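Every protein chain but one is kept in place in this view of the complex.
After this line comes chain A, so read on.
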Amino acid sequence: MSRVVVVGAGLAGLTAATDLSRAGVEVTVLEARDRVGGRTHGIEVAPGAWIDAGAAYLGDRHTDLAKTIADLGLKTVPTTMRGQSRFVLGHGRVTREGRFPPLSAVALGDLFDRLDDLVQRVRVDAPWRSGIPDDETAAAWAQRELTRPDARAFFPLFLGEMMAADPADVSVLHMAFYLASGGGLRYLNAFEGGAQDSRVDAGAHQLCRRLADGLGPGVVRLDTAVHTIDQTGRSATVHSASATYTCDAVVVAVPPALADEIRLLPDAPVRRTTPGTAPGRAVKVHLIYPTPLWREQGLSGWSVNADGPLMSTVDDSPAYGEVGVLTGFVTGREATRYAALTPAEQRREALAQAAAIFPSLPEPTGFQVSNWVTERYSRGCYAALLGPGDWNLLGPHLTTPHGRVHWAGAETSTEYFGLMEGAIRSGHRAAAQILAQHRPQQA
């Protein structure tokens, strides 16, 4: 094994490239964008104050991510959530302690019981072998299973928050798998002690920057979109508009919809998506204030809202410095609508809603929209949404190499699928696969 080309300079691709490089392989990383990072991206909201436009949160079970953070000399900071929450769920504006919405606790408990029953039944390592029928959407499941109005009302909000999905987008099997893969309902939902326990200090985008720096000069080629991978000859050739790279193996570390835009010669027997696979539906809206003013008013910044665009808000203020940031999550069906608005309309809607949720706050001094729904080189966020039948068709091929082409990315890890942790685990796995399969014969 002498040369490997990695397609995609997100966490998965750069992790694979780093492992291969350390093993003595000559690596080139091709990135379509003019930056590294993929679905991690930083925005500097004030001098030296960075926030996460994309992936942000981590928890103690994200062990490979923790190792990468430590190896790169980065730190984590806890997410802060002290004070009262706001809820606008159709009965006016309610302020109360904790993140619990003012809905029937019994109805919500009944919803979580039913979801947990699915989570317990799903086989995370091979969801298509779970015995859960893969022919139904979560919307159809909810229609049948949920009888209480509060459970029906809360379910789409919960699914939007957990997996940036509309219930009609995902199969019941994928919903069960995603919740189980991320550590179960409680872990995935929780901030303190859960999957949103911490953030990377000064932004998760630094992970990819530092991984790229560690590979040395010239290894990562930006603005290089790959359109064809040809392995009809004695080696693989990776084609972009401007250059061709010849190598012994390829790691394709891009989201499944983008992997399917690459022409494979010969074609793979099964591709990475079906027409029923949907992009994750998330837009992040950042409202920037001189300081976290809501904290002085005894508010946590957390809100849950029945109507969009801001389905929930969270205090995302940088750990150090003055600036206050409320991040609004626009998820599910609402994200698709909001993503199609003009920037002026997006601003007007978000500011009007923020004023309705938090009338005591002044108009923000800064406003940013991170629109992952239409992002050319992500095609959605948090992760691809598998529809009915997708796991049965695609699952068995998730990590199976196609000749010299190996697959990585957050959607190729059945552990912590769609999260930074899943991306990193997939990168390690793809590198290990290549080193095991293509290791040169000892003389």
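The definition used in the following text is that a contact is a pair of C-beta atoms (placed from the backbone, for glycine too) under 8 Å apart; a residue touches a chain by one contact, two chains touch by 3 or more; residues count from 1.
Everything that follows uses one rule, which is that contacts and distances are computed from a predicted model.
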{"item": "Protein name as given in UniProt for the chain not displayed, \"DNA ligase (ATP)\", \"3-oxoacid CoA-transferase subunit A\", \"Branched-chain amino acid ABC transporter permease\" or \"Carrier domain-containing protein\"", "value": "\"Carrier domain-containing protein\""}
{"item": "Among A:44, A:71 or A:113, the residue in touch with the chain that has been omitted", "value": "A:113"}
{"item": "Sole contact to the chain not displayed, among A:94, A:190 or A:432", "value": "A:190"}
{"item": "Residues in chain A touching the chain absent from view", "value": "98-100, 104-110, 112-113, 116, 185-186, 189-190, 193"}
